[in-house]
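Beneath this line is the structure, given in structure tokens, with notes to follow.
The complex appears here without one of its protein chains, the remainder shown in place.
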Amino acid sequence: MTYTANEMMTVAAARALTNDDVCFVGIGAPSAACNLARLTHAPDITLIYESGTIATRPNVLPLSIGDGELCETALTTVSVPEMFRYWLQGGRITLGFLGGAQIDRFANLNTTVVGPYDSPRVRLPGGGGAPEIATHCGQIFIIMAQGRRGFVDRLDFVTSMGHGEGGDHRERLGVRTRGPTKVITDLCVMEPDPVTKELTVVSIHPGVTRDKIVENTGWPIRFAGTVAETPAPTERELAVLRDLQERTRRAHAGEGTAGEQAAARTGGK
Amino acid sequence: MTYTANEMMTVAAARALTNDDVCFVGIGAPSAACNLARLTHAPDITLIYESGTIATRPNVLPLSIGDGELCETALTTVSVPEMFRYWLQGGRITLGFLGGAQIDRFANLNTTVVGPYDSPRVRLPGGGGAPEIATHCGQIFIIMAQGRRGFVDRLDFVTSMGHGEGGDHRERLGVRTRGPTKVITDLCVMEPDPVTKELTVVSIHPGVTRDKIVENTGWPIRFAGTVAETPAPTERELAVLRDLQERTRRAHAGEGTAGEQAAARTGGK
Amino acid sequence: MARVLPLAAAIGETVRDGDTVAMEGFTHLIPHAAGHEIIRQGRRHLTLVRMTPDLIYDQLIGMGCADRLVFSWGGNPGVGSLHRLRDAVENGWPNRLAIEEHSHAAMANAYEAGAANLPFAVFRGYKGADLPKVNPGIRSVTCPYTGEVLATVPAIRPDVTVIHALRADRAGNVLLEGIVGVQKEAVLAARRAVVTVEEIVDDFGPRSPNAVILPAWTVTAIAVVPGGAHPSYAHGYYKRDNAFYQAWDGIARERDTFLAWMKEHVLAKGPDAFAVHARKAA
Partner (left out) sequence: MARVLPLAAAIGETVRDGDTVAMEGFTHLIPHAAGHEIIRQGRRHLTLVRMTPDLIYDQLIGMGCADRLVFSWGGNPGVGSLHRLRDAVENGWPNRLAIEEHSHAAMANAYEAGAANLPFAVFRGYKGADLPKVNPGIRSVTCPYTGEVLATVPAIRPDVTVIHALRADRAGNVLLEGIVGVQKEAVLAARRAVVTVEEIVDDFGPRSPNAVILPAWTVTAIAVVPGGAHPSYAHGYYKRDNAFYQAWDGIARERDTFLAWMKEHVLAKGPDAFAVHARKAA
């Protein structure tokens, strides 16, 4: 079965999730990965969206972080202050998903500005929940398509901390959570080195060369001593994912206009 | 129509309430006064109990601060942290009712201990909501039966601040609310002197002598230049109050045992 | 993840000697059956935390389970004193009871801070009151913007919180409704949480999207104890037994009548003794 690089990324992320995880889910690739996990090997995984929806089981993927579908299928929905105080800061979330416009070798992320903060070349949306998701969740997975624009030697702005300057930087700041433990791209899976915390390629997706990864990374990327080949998506994984995406497309098309179908294909925050 | 001193106290308190008040209601005399006001001249008064019930309209008087009746007839019921944070500290309450075991000439109250704090002669229940009710509500009414054991020259413990040491003491502590503006007893109504804040008798209930008030006050009580006679309870006031109390008695008797009827007569916190 | 257990096992596995235990419920949903089980299991040296120590704490204190009490209002609502609490504080019977006393606002904020994983709570409180003179835990911080000095209290982080709720579903999620008090905060502030419930249902069914629900993964153990809040009440199940609150005054006033009552009604009984209160209402 053929599959896209994006499908490989989503499937690789889904596999890393377990039944016991309580996930703080962002829209787009994280949402697809979390729901794919829920519909395959992790039926009891708990999905939480920052809009306040706890233990939600959407039948179709949401387009925004606060779609009605999320609330209608949730165990319950709490206020946003409660979400950030009792649930995120309260240490109840085992796993957070983040992405960004830029990432560096220590998995710090920038979603704030390209260029100087006071006179930005590009003003990005900003941090949203990321600064505290990055430090309060038990661990962090990052999903990003890999390329030189995003995987940079030096961030213009640290929106959310990964491993900071590396080593024990998190501990030195009094942060007790693990931080980014996996970066899942459309080319490979990286994990921080146990000591230096520098991102290291541990698994390469089928058909991807080391050169391609090097070319698409803005710093001299390191490879682990033993690098695995990511198992290709199984037929079942692809079938469930495509079915979910097709169901999503049909549901949103059913609601209204052609524009809505276009929006469904784009995905929403 | 004859009436008891306790009925006079309740009626006098009820009259001081207005339709626009948002009241933080305690159980017992305050609850009776507030509901009497609601059932007579102030049908739209808002009653809030610290258990979280907002805009409640009990058909019978509650026995505890958290009776089911309060919740069932409320506009909504919030958590106790929300009640103390958004509603009380938030400055949304115009009027708080307090009572105590002891009161002094500046309307400070003691409900904590008789004797030294560390080896009390009598250990009273403690402050509960009073310390913050006393400073966050727009103004405070105090209802207490008058006698030398309660109206004392010096408190053993200041559970909640009235006018402190008098004068501008509240302002000096940064408290911007008015504090106790009325003390309603079974003998009279007192108000703080506009400057010194010492309690001053402004109205004496029918049939009560000045001597009786003096005898029942543990400090040399002051009388205003002009002292009114409290108008006796009207027939309507008495009828509504007694009807409410009879309805309360019947409702609670209907629930169960003779013991419950006894409890209904005692009233509850 | 919540496990459904018999009450004795639920308490036995979660409440240990020396623990800081919060048993909450604001008039409504007070976990009396669980309190009785703690007494039967003979727990000792507990620090008991509760805004309104009620009959349940009078019983625990009178049976010698507690070394310390953290509270903000300790009375028998509408009736008068808690005689066992007073006897412990005034006379040291059956043992000396240390007290840490707060206002309701302080404790509500302290639970809230505990649920939010903060080390302390900030609030406008205690102005002109004597409690800060006798409770060294009441301190202050200065607002970094206005210079205003505000009161602080340490967050409450119990070893175990015990509550009574209306019902759980098969997955172990727990629903509260009505006067919800500080129970959600007390559970989320605690290391372990035990919940007794009136019943377990297949599914909560249609409900407010904003229903007060504790997910199964915030609860350690669930025990089904119909009537388990008696003489407190359970919204929609049974009413508050005001007669019992009244009667308690006579039972608890003297040490011997108290001990006799506890022996007969607690030590010699089990959680199923509470079922009668649930049935009476049905």
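A, B and C label the chains in the order they appear, each numbered from 1.
Heads up, the rule we're going with is that a contact is a pair of C-beta atoms (placed from the backbone, for glycine too) under 8 Å apart; a residue touches a chain by one contact, two chains touch by 3 or more.
It should be emphasised that the depicted structure is a prediction, and the values quoted were computed from it without experimental measurement.
The missing chain, though absent from the display, is touched by one residue of C:4, C:122, C:171 or C:273; that residue is C:122.
Taking the complete complex into account, A:65 is the one of A:14, A:29 or A:65 that touches the chain left out. Among B:6, B:76 or B:119, only B:76 touches the chain left out of the display. Of the candidate positions A:58, A:127, A:150 or A:233, contact with the hidden chain is made by A:127. By the touch definition given at the top, chain C reaches the unshown chain through residues 116-120, 122-124, 137, 139-146, 148, 150, 152, 154, 177-178, 180, 207-212, 235. Against the chain not displayed here, chain A makes contact via residues 27-28, 50-53, 63-68, 70-71, 77, 79-81, 83-85, 88-89, 108, 112, 117-118, 120-132, 134-136, 157-161, 164, 169-170, 173-175, 252, 255-264, 266-269.
Residues of chain B that touch the chain left out of the display are 20, 22, 46, 54-55, 71-72, 74-78, 85-86, 89-92.
Note that in this section only the chains that are shown with their structure count from here on.
Judged by touch alone, the chains other than chain C, held in their current positions, sort into A | B.
Centroids built from CA atoms put chain C at 27 Å from chain B.
Each chain gets a centre from the mean of its Cα atoms; for chain A and chain C, those two points are 40 Å apart. Mean C-alpha position of chain A lies 57 Å from that of chain B. Annotation for chain B: no residues touch two or more other chains. Annotation for chain C: residues 184-185, 212 touch two or more other chains.
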